[in-house]
Structures are given as structure tokens and as C-alpha cells.
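Excluded from the complex is one protein chain; the other protein chains are retained at their positions.
Take a look at subunit A:
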Amino acid sequence: MMRKKVLLMGKSGGGKTSMRSIIFANYSAKDTRRLGATMDVEQSYVRFLGNLILNLWDCGGQEAFMECYFAAQKDNIFKNVEVLIYVFDVQSQELDKDLHYYQSCLESILQHSNQAKIFCLIHKMDLVPEDSRDTLFNERQTMLIEISRPLQCTCFRTSIWDETLYKAWSQIVYQLVPNVKGLEKTLTNFADIIDADEILLFEKATFLVISHCTRKPHRDSRRFEKISDIIKQFKLSCSKLTAAFQSMEVRNSTFACFIELLTPNTYVMVVISDPSISSEVTLINIRNARKVFEKFEKDVSRN
């Protein structure tokens, strides 16, 4: 069983706990309103892909705690970190202070876990007027990349009210999936055999896209996170009836899309636009592929 430590840091009220609740705890965006300030560090263990445990350290951002993190608790917090996620509230009036804390984090990371991957989320973008979003994000991104040297950071713009949240977290989680390249190769093989336009692999609980194979180019580059969003919303609706969905088929005259359980921890989405391939054929193919992917997962966890 692999454990990977993920640090979630940022100023108080930035949105760290809300994001983590939506992604990992099935909160809806509306539900996050009732979350209170995080006291000190909240650790949670999230089982991901069956054989991986994400140890999330949600570090409360109030000043008193922040000072502590860089002093007394420094070793404890910054050792063995795989991923650092720093959340910037786009509407913060104290940009300098935020950057100062960010730099302190980077120093500590450099000292204790210099292989850690760093992600910066420019959050609450829904509060920025739509026409200024791009410029604002690019500004911040350039600034952060500059400040982070020699470490490298990847920046995302996010909001809990749209699909950008899923895009950022998919990329983050992608870094943590063991043998993700092998997974992609197997997926590509599968896609070639069944002549699919596109295959997406989702983690079952969070519905984040962890792998994909695209054989036919598509016009919408944001479709992965949109689909995560659509399905996650549907899952939330189902949960009101204490139900879960097990499989889905959506089609019209131009495409057919199948969402099925592939392994006990993953869902697969197969998109086929060849109208001559019947549903039954694809479903049989998916069923047969299950054994291959299950074996793959077992092999990975053994290693």
C-alpha cells in the first residue's frame, strides 16, 4: 500500500477545505458554505485507485498557524512531501503577504522535500469579471513561476462553481498515480483494438480523469473536466436517493458513449462514432478488457 503526502496550504479563507471536500468528500459547491475555518492541520486519508493512499494535510491558513508551520512544526510538515498545493485567493488584498508565505513554503520544501511537485491554484476565479480572467491569470502565473525559481511550479485557475476545479485536481492526481505511463499504453492498446475515438479513465470515487487515449482529435480541449463535472453532479443527485449509478450509455446518431466500471477503482468512458458498431459489441469488449486492467492494477500494487 503506497502512501503519498500532499500538502494543502494557503491563506485562511482561500478555499482549501472547500476544494478538498468537493473532490474527495462528495460535497456540492453549495454545501461548502457551511464549512468553518480549519484549525491547525487537518489530516485525512483518501484511498485512491485502491492501492494508493493520499495523506492530505489541510493546513489552516490563519496567521498564527502559518507562523508555526515555518518554525516549530517545520520538520513535521515539510518532510516527505510528494505534492505541495498552494491556494491563492484571487481577490486577496494582501498579495505581498501571500507571496511572502508562499516563498517561505518553498524554502522549507527546498530544504526538506526538494523533489516535491508544486502546484499553484489561483482560486475563486468566478468572482473575477469574465473578460479580465485570462489577463489576470497570466499575470499571476508569470509572477509565480518567476518567484518559484529554482523550483518549478504549475499554475491553474480554479473555481468551485465550474469545471476548472476538476482540471487542476486531475493534473495533480495524475502526478501521483503509480505507473501512469504503463496505464496509458494499455489504454491506447485497448482503444486501437475496439476502434474507439476516445477513451477516458476515471478514478471511481472522485471521477477525476487519470488517464486518456485520444485517437480522433476533438475540438474542445476542456472536455475532460467538463465530463468529470457532469458526472460528479449526477452522482451527487443520485446520492440524495442513497443510490449510485453503475453504468451509463449515451448516444445519438453521431456518437455513442459508454461509461462502465472497469476495475474496482476505476471507471472507463468509451466514445465511438462509428455507427456500425453496436452497443453490445462495445459492452462485450469492455467486459473482456476488465481482466486485463485488473491484472495491471494488481501488478502495479505488488511492485
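Just so we're on the same page, a residue touches a chain if its C-beta (ideal position, glycine included) is under 8 Å from a C-beta of that chain, and two chains touch if they have at least 3 such contacts; residues count from 1.
Methods note: contacts and distances are computed from a predicted model.
Engineer: Can you work out the missing subunit's protein name as recorded in UniProt? Choose among "tRNA (guanine-N(7)-)-methyltransferase", "Glutathione S-transferase", "Complex III assembly factor LYRM7" or "GTP-binding protein".
Structural biologist: Matching the unshown chain against "tRNA (guanine-N(7)-)-methyltransferase", "Glutathione S-transferase", "Complex III assembly factor LYRM7" or "GTP-binding protein" yields "GTP-binding protein".
Engineer: Can you work out which residue in A:Gln115, A:Gln152 or A:Ser253 touches the chain that's missing from view?
Structural biologist: A:Ser253
Engineer: Just name the one of A:Glu82, A:Asp98, A:Glu163 or A:Glu203 that touches the chain not displayed here.
Structural biologist: A:Glu163
Engineer: Taking the entire complex into account, which one of A:Ile227, A:Ile286 or A:Val300 touches the absent chain?
Structural biologist: Only one of A:Ile227, A:Ile286 or A:Val300 touches the chain omitted from view, namely A:Ile227.
Engineer: On subunit A, where is the contact patch with the chain that was removed from view?
Structural biologist: Those residues of subunit A that touch the unshown chain are 30, 126, 130, 161-163, 219-220, 222-223, 226-227, 229-231, 233-234, 237-238, 240-255, 257, 271, 273.
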